[in-house]
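The complex appears here without one of its protein chains, the remainder shown in place.
Naming follows writing order (A and B), and every chain is counted from residue 1.
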Amino acid sequence: MESFLFYFCGLLLLGGGILMITSRSAVSAACWLVLAFLGASGLFASLHAPFLAVLQVLVYAGAIMVLFLFVIMMLEGPVMDAEQARPKAPVVVLAAVPVALIFGLAAWKLTGAVATGFAATLPEGFGQPTAVAGKLLGEYLLAFELISVVLLVAIIGALALGKAERSKPWK
Amino acid sequence: MEVGLNHYLILAAAIFLVGLVGFVTRRNTIIMFMCVELMLSATNLVFAAFARDLGNEDGHVFVLMNFAVAAAEVAIGLAILVQIYRLRRTVDADQLTTLME
Partner (left out) sequence: MTETALLRWIVLTPLLGAAVNGLLNRRLPRQVAGLLGCATVGVSFLLSVRAVMMLAALPADGRVITDTVGRWLSFGNLHLDIGYMLDPLSAVMILVVSGVGFLIHVYSLGYMAHDEGFQRFFTYLNLFIFAMLTLVLGENLVLLFVGWEGVGLCSYLLIGFWFNEDENADAGRKAFITNRVGDFGALLAMFLVAATLLPHLHGGEGVLSFLTLQHHTHELAGIATLASLLFFLGVTGKSAQIPLYIWLPDAMAGPTPVSALIHAATMVTAGVYLMARMSFLFVLSPAAMSVVAGVGVATALFAATIALTQNDIKKVLAYSTVSQLGYMVTACGVGAFAAGIFHVMTHAFFKALLFMGAGSVIHAMHHEQDMRVMGGLAKKMPITFWTMLLATLAIAGVAPLSGFFSKDEILFEAFNSAHGSFPVVWVIGFLAAGLTAFYMMRLLVLTFFGENRASPEVQSHIHESPLTMTAPLMVLAVLSVVGGIIGIPHAMGGGAWFQEWLAPVFSGGHGAHGGADAAGHGGGHNTTLELGLAGLSFAWALLGLGLGYLVYGRRPQLAEAWRNLAGGGLHRLLLNKWFVDELFGRVIYRPLHRLADVVCFRWIDRGLIDGLLVGGSAVLTLFTGSVLRLTQNGMVRFYAWVFAVGVTVFTVYLTFSG
């Protein structure tokens, strides 16, 4: 079960990612990214992290991507049109070089390793909201509080930055 | 072969690198942003995988923090982007080069 989930959602994620970076229009890129995130959610599920899986959909796919689409729609013109030209070939190659190196290195190191499978056996209730909440409000309480401050700052910042002098109405 | 930690790590590496290539290659700032999100997701995956491997939910906590930070970052980033668009009428990264010497 886990294997199947891994390969299927992995493919979704990887495929969505690749399709996103190669798509011509921003809207299609956003849609492909949503697909990728759904795949990511599935991967979380396969990792016995249901809470994270749900949150992935709610936060990432639900909030963040929606925000993206909002902005894409708001800024018409160059955003809606496809990018003028494909990236030049040398650029792609240059970009790919470090990437290929790291990936090759990682793959080589990791596949050579002996053990496959996961090490520990999981305790009961692993990954459930209760368990996560327990960690969150217990050991990592300070981080929890601080992150809420971060979100507050983000809200204020977004409001302040987003303010506009409306010289002319939206088209 | 049973799917194990290494598989997840390789997958996460691949995702991260895809995001990196996209970031370097695309000129549309919004899409570059989306590539950043992809890279963040890759790291989330790594943490979740290790959490599973060690039987510890500490990794999950970090992923939650990551979510929150990603959200905050997107909000602010897009707000800035909107302002830039209002001023420059473009979101082409190659034209936003005021940092140039």
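Observations on the model:
Rule of thumb we're sticking to: a residue touches a chain if its C-beta (ideal position, glycine included) is under 8 Å from a C-beta of that chain, and two chains touch if they have at least 3 such contacts.
No experiment lies behind these values; they were computed from the predicted model shown.
Here one chain is not drawn; of A:A95, A:V132 or A:A154, the residue touching it is A:A95. Considering the full assembly, B:L20 is the residue among B:L5, B:L20, B:M34 or B:V74 that touches the omitted chain. Within the entire complex, the positions of chain A that touch the omitted partner chain are 94-95, 98-99, 101-102, 105, 109.
Although one chain is not displayed, chain B still touches it through residues 20, 23-27, 32, 93-94, 96-101.
The rule is simple: only the chains that are shown with their structure count from here on.
In the complex of the two chains, the chain A residues touching chain B come out as 2-3, 6-7, 10, 13-14, 17-18, 20-21, 26, 29-30, 33, 36-37, 40, 43-44, 47-49, 51-52, 55-56, 59-60, 63-64, 67-68, 71-72, 74-75, 77-79, 83, 87, 91-92, 95-96, 99, 102-103, 106-107, 110-111, 113, 115-123, 126-127, 131-132, 134-136, 139-140, 143, 147, 150-151, 153-155, 157-158, 161-162, 164.
Contacts from chain B toward chain A in the complex involve residues 1-11, 13-15, 17-22, 24-28, 30-31, 33-35, 37-38, 41, 44-45, 48-49, 51-55, 57-58, 60-61, 63-65, 67-76, 78-83, 85-86, 89-92.
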